[in-house]
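Apart from one protein chain that is not included, each protein chain of the complex appears where it belongs.
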Amino acid sequence: MKEPQIIVCAKQIPDPEAPFSNVTVNVEKKQVLVDAPDVISPYDENALEAAIRIKEELGGKITVLSMGRKVSDTVLRKTIAAGADALILLEDPLFEGLESNSVAYVLSCAIKKIVAYDLVLTGRQAGDWDSGQVGLILAEMLDIPCISMARSIKIHDGAVVVEKTVPVGYEVVEAGLPALVTVSNEVGELRYVARSKMLGLLRRPMPIPKWGLKDLGDNAERLKKVQLMELAPPADMGRACTIIEGSTDEQAARLAAVLKELR
Amino acid sequence: MSEILLLVESKDGVLDKKTLELIRGASGLGKELGIGASAVVVGNQTAQLAEEVASFGLAKVYKLEHPLLEGFKPDAWVGALEWLCKQIAPRIVLMSHSFVGKEVAPRLACRLNTELTTDCLALKIDPNDGALVRTKPIYGGNAIAALRCEGLPQMVTVRKNAFEPAEQVTAKSDIFDMAPAIDESILRVKSIKTVPEQVVELDKANVVISGGRGIVDKDDFQMLTDLAAAISKALGNVVMIGCSRPVVDKCWMTSDRQVGLTGTIIAPDAYVAVGISGAIQHLVGMIRSKKIVAINTDPSCNMFKVADYGVVADYKDLIPALLKKLEG
Partner (left out) sequence: MTPQRAMFWKIEDVWLFYVIAFIALGLFTVGVAIHIFVWRKSAPHGKTSFSWPALKHSLMDIFLGLRVFKGDIPAGIAHFLIFWGFVILTIGTTLLVVDDHLYHFLLGRNHLVFEVSMEIGGLFLSAGIIWALVRRYIQRVPRLEHRLEDAIVPLWLLAAAFSGFLLEALRLAAQRPPWGNWSFIGWAIAGWIPQGVAESVYPDLWWGHALLCLGFIAIIPYTKLFHVIGAPAAYYLHHSEEKSAGASLAPMEPGDSLNPADVAVLDACMRCGRCVQACPSNGAGEPFSPRDFVQAARHSLWLEHSPAGDIRFLSKQRPIEDKAAWYCTTCAACLEVCPVYGATFEAIARKRASLVEEGKGVPDLMNQTLERLFNYDNPWVSSKRERGAWAKGLDIPVLKADGKESQLCYFAGCTTSFDARAQEIAKAFCGILKHTGVSFGIMADKEPCCGDIARVTGELGLFQEKMENCLELFDKYSIKDVVTSSPHCFHTFLNEYSQTPFRVRHYSSVLKELMAEGRLKPKNPVNSTVTYHDPCYLGRHNRNFEEPREVIGSIPGIKLVEMSHHGSESLCCGGGGGRMWQGTDLRGEARMSEIRIREARETGADILITTCPLCLVMLEDALKTVGLEGKMKVMDLNELVLQSIEQ
């Protein structure tokens, strides 16, 4: 068969691994401040890894799409260093704070502009808002088959065969191409990208197309923002903790008593 | 535009507890808005299930039946629900933030040209304009956002335990048979086979013992297993082993054992956290446990702040000692 053209959607977010103490909520400005570097959302990295594996087997081309108000190409170039062939940034001040439906709309416009594609991969959800909507809506907008929660993806005979995680185990499903698949972490971590590769890429001038709303139909009325009414730090979950002191033996004895009380 | 519609979920013919919670939530919102709350049962032969749903005091129960709706085929379910919503034009659509809800809700929202908020902790009605205000955790639970969305129906998926489960009433709701106009052409994804795997259902446990990043060796989970056996023997209840995400990341445990935002959210009688520092995304998964016991070497870790009992100790010392005490 012909070599598959794969599109991977990748979102840039503050590192979700950052500990609790590095996240502050500004209630007045309704902002979350995360003291952590930007990374590619982990599930999107899984999606890219799945794409690279398909490319290793069948050849083809991987195009990464990333959208936002200010997308850092130093973060996104990691996708090229890992094995993607092209990167397109969808950047416009109007793209800030869009709700999921509008995000999917912008992505669908961009994908329609690319024209030829066989497979669209997204992460099952983004690591910041954890909504899990964009991939599924995007499939609806592109009017192509949609498979969620993939843990393994294979292409053969013009179809995509996916093992998707379901509550009782996994289900093997198949759809004709083009199709959209949302990828779960079971696919495997994105391969390591050596710094020397990243630096080599950063030094080399590489045209990275940036498409704004004007390039994508200029339909500003279609874009809607998230209507954030309030933002609060999480409720205090604290309880009065009784610290069990003493020697290990005493601690064990008292803890055993506590556990036995549960009966 | 005059009703709240909720999607019924069941497993092996048994009504899902999350659906009972949705019924309570929908009824509350309906009262506030002065409109009725209805449920839709999707499937092939659903009479019995619909009967059961009808005993929870809802205004209506829609029985959306079609041979293609047997089992959960997302394409068919989305298509059928789209058809129903276009028939009855509900004002609010509620689903559980479950495997089914996560897949159906976004696609349905798109087809109905409305916006959706997923994984809501709480819902209320804006007294000014009657819009649905959704409370949702973001940034791994480090912030709680209150949102509103445009479009009709107002659509959300709701996290487990957001409402208390509804109780049965004597009056029966009316059941309406609905035959959706769908056919084979709607199915674009073909199911080849389902392979069952042993899946741990942590929410069925009375006691969950979880290990986290502090567990240095995969083999040390054997200690937790021994402890689980000892507690189970002493108390005569169901004790299961869970873990936090770093453990899944290391591939020491499968994701069905993961407690937290991206894993399972549980509320057992007792939760024993071993070597878990208490990242917020983990805390939201177990904070509703009735008793929380934390074992950690770091006295300043978050887990001690949310626990009822804390032991500052190395699990490698404490657990063997504890086993002796439980057995003795």
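By letter and in written order, the chains are A and B; residue numbering begins at 1 in each of them.
What we mean here is this: a contact is a pair of C-beta atoms (placed from the backbone, for glycine too) under 8 Å apart; a residue touches a chain by one contact, two chains touch by 3 or more.
In this text, all values refer to a predicted model and were calculated from it rather than measured experimentally.
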Query raised in the report: Which listed residue (A:197, A:210, A:224 or A:239) would be found touching the missing chain in the intact complex?
Result: A:197
Report summary line: Missing-chain contact, candidates B:70, B:126, B:183 or B:217, resolves to B:217
Query raised in the report: Which one touches the absent chain: A:17, A:85 or A:215?
Result: A:17
Report summary line: Touch assignment to the omitted chain, from B:70, B:298 or B:327, lands on B:298
Requested in this report: Determine and list the chain A residues touching the chain excluded from the picture.
Outcome: 15, 17-19, 21-22, 35-37, 39, 82-83, 189, 191-199
Query - On chain B, residues whose C-beta touches the chain left out of the figure - result: 216-219, 249-251, 297-298, 314, 316-317
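Keep this in mind: only the chains that are shown with their structure count from here on.
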Query raised in the report: If you look only at chain B, which of its residues touch chain A in the complex?
Result: 11, 74-75, 99, 102-103, 106-107, 109-111, 115-119, 133, 137-150, 188-197, 199, 206-207, 231, 234-237, 255, 261-262, 269-270, 272, 278-280, 283-284, 287, 291-294, 299, 302, 304-313, 317-318, 321-322, 324-326
Query - Contacting residues of chain A [partner chain B, same complex] - result: 14, 16, 19-20, 23, 25, 32, 34, 99-101, 104, 127-133, 136-137, 139-141, 144-149, 161, 166-176, 179, 185-186, 224, 226-235, 237-245, 248-249, 251-253, 255-256, 258-260, 262-263
